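This report concerns only the one structure given below.
Partial view: only certain chains, each at its native spot in the assembly.
Labels A and B are assigned to the chains in the order they are written; within every chain, residues are numbered from 1.
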Amino acid sequence: MSSIANKLVLDFILYEKEEWPNSALMKFKTTEILPEIFPGQFVQVKVEDSPETYLRRPLSVNFIDRGNSCLWLLVQKVGPGTRKLAALALDSKVNMILPLGNSFSLPEPKKESGIQNIVLIGGGIGTAPLLFLGKSLRELGYLPNFLLGGRSAADILQLEEFRLYGKVFITTQDGTLGEQGLVTEHSILNEIQVDRIYCCGPKPMMQAVASLAKKINCWCEVSLENLMACGFGACLCCVEKTNKGHVCTCTEGPVFNINELLW
Amino acid sequence: MVDLSVQLKALRLKNPVMTASGTFGYGEEYLDFMDLSRIGGIIVKGTTIRPREGNDYPRMAETASGMLNAVGLQNKGVNYFVKNIYPRICDFDTNVLVNVSGSTVEDYVQAAEIIQELDKIPGIELNVSCPNVKEGGMAFGVSAKALCQVVKEVRAVYRKHLMLKLSPNVTDITVLAKTAEEQGADSLSLINTLLGMAIDAEKQRPKLSTITGGLSGPCVKPVALRMVWQTYKAVKIPVVGMGGISNTADAIEFMLAGASAIQVGTANFIDPVVSVTIAEGIEDYCQRHGLKSASELTGALRLD
């Protein structure tokens, strides 16, 4: 966990959008200076004028460009809030609270002797925080392996961006892209000696990855997506039972080492 | 210049805006967003004599203009509060009240005695109305007899401001309000959450681990406002109103209905600065309406 910047409430403008049937990549800009943000952190987005979304919606930071005060969100349309968000017109104003949560633990800059092979496993929209994480790892000298899984080819997003920072491996359940099957079944996991796994995706998938990691005795962090009301530690709604008891996933998470979890 | 201060008996608030227990942590969670000295007071998280793990996840469900929660009073117990939290928050330049819950009268009394020793805590809010905990809690809030006992015994040991938080899950809130007044409560705060439930139609399962939970947010405002009005007319001690307050107009409405001060709860989650915005809004409202002091709003509803 890194030292965390002050939390802010900021207005952003949507300046670019790429939309797919079930998801959208939304690029936001703010006129303010962005606080320092670490991979794995998230924002709480206010979805305006939607009677069904009283609370904010937590979304991982997909990418940032602090120099230009740009922040990307990758949004899967699963309900009223995300649908409404993904439907926003360019130039719409969106209010966010950020940066929230802890972050993925970054390794020391790469050395000959240390960690060699890092695998970032993302399932479905769980790939969202991995782009930013992959870029940070690349800056530390690593060549991350992105292992992306989905039900079918349409679920695999941002391929070009991922290729900028590392090697990409894909599984789809219907075999329409990459190897057919689940991420945990991908051949790469047998071919290389995995030193570190970062994982984000649906809970069953993360649990499968966690047990694989335990089996091969590999360091592994996962990012949880528990339901949140506030996102900054005030409501105690987002708890996960860990070896320290109930902890808030919005402040002590969303990133956890699998050893802390009771999975 | 508008005088924004209000008195809850001997307790003076610099303005009528407080934050509601369970929605504001220990105040620290909001330090990045706002200056706590800008509001009249904060009520910290529900505290119990012994540590509580709280309920299982999931603990919340969104509803139309509101939310259900089933936190279940997760806290590390009053002694942990005294040792580890109080030192960090005792210098906040606002009134810090502790919200106290228990399963037995003895629990309440012991917690009150311990908190009484904390110099910078001018009062406690007795929570007899948490719908999320099996043992006690709400039982005290819905039975006049049980309420009578708990207020009487806490009052016997606790000499600072004793605010009693009423449950809305009752047939006649004035019966409980009067009971608390008779037993010496200094003020009444209301409402706590309404007992509600949410179901996932596709999964055919409850959305909360506890099946039912507490409803809060704008959806409960009409019920809260009615109960504040009824309570105001039934008792002489000050009433602190809450339930869905999200903006200045909401706060004014509660004061017109009889509240001497108000608490902001769930709205803090959506806009962490909203309590300050409301405090400023009240000043502006008083100016526009030619009021010299915010306390003139209390019960000023016009019925002619």
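The rule is simple: contacts are C-beta pairs under 8 Å (C-beta built on N, C-alpha and C of every residue); 3 or more make two chains touch, one makes a residue touch a chain.
Fair warning: this is a prediction, and the values are worked out from it, not measured in the lab.
Just one chain of each kind is rendered; the file's full complex, by chain label, has copy numbers A x2, B x2.
Going forward, only the chains that are shown with their structure count from here on.
If you check the complex, the residues on chain B that touch chain A are 22-25, 29-30, 32-33, 45, 53-54, 56-67, 69, 71, 74, 217-218, 266, 268-273.
Residue ranges of chain A in contact with chain B, taken from their complex: 6-9, 46, 51-56, 97, 226-241, 245-246.
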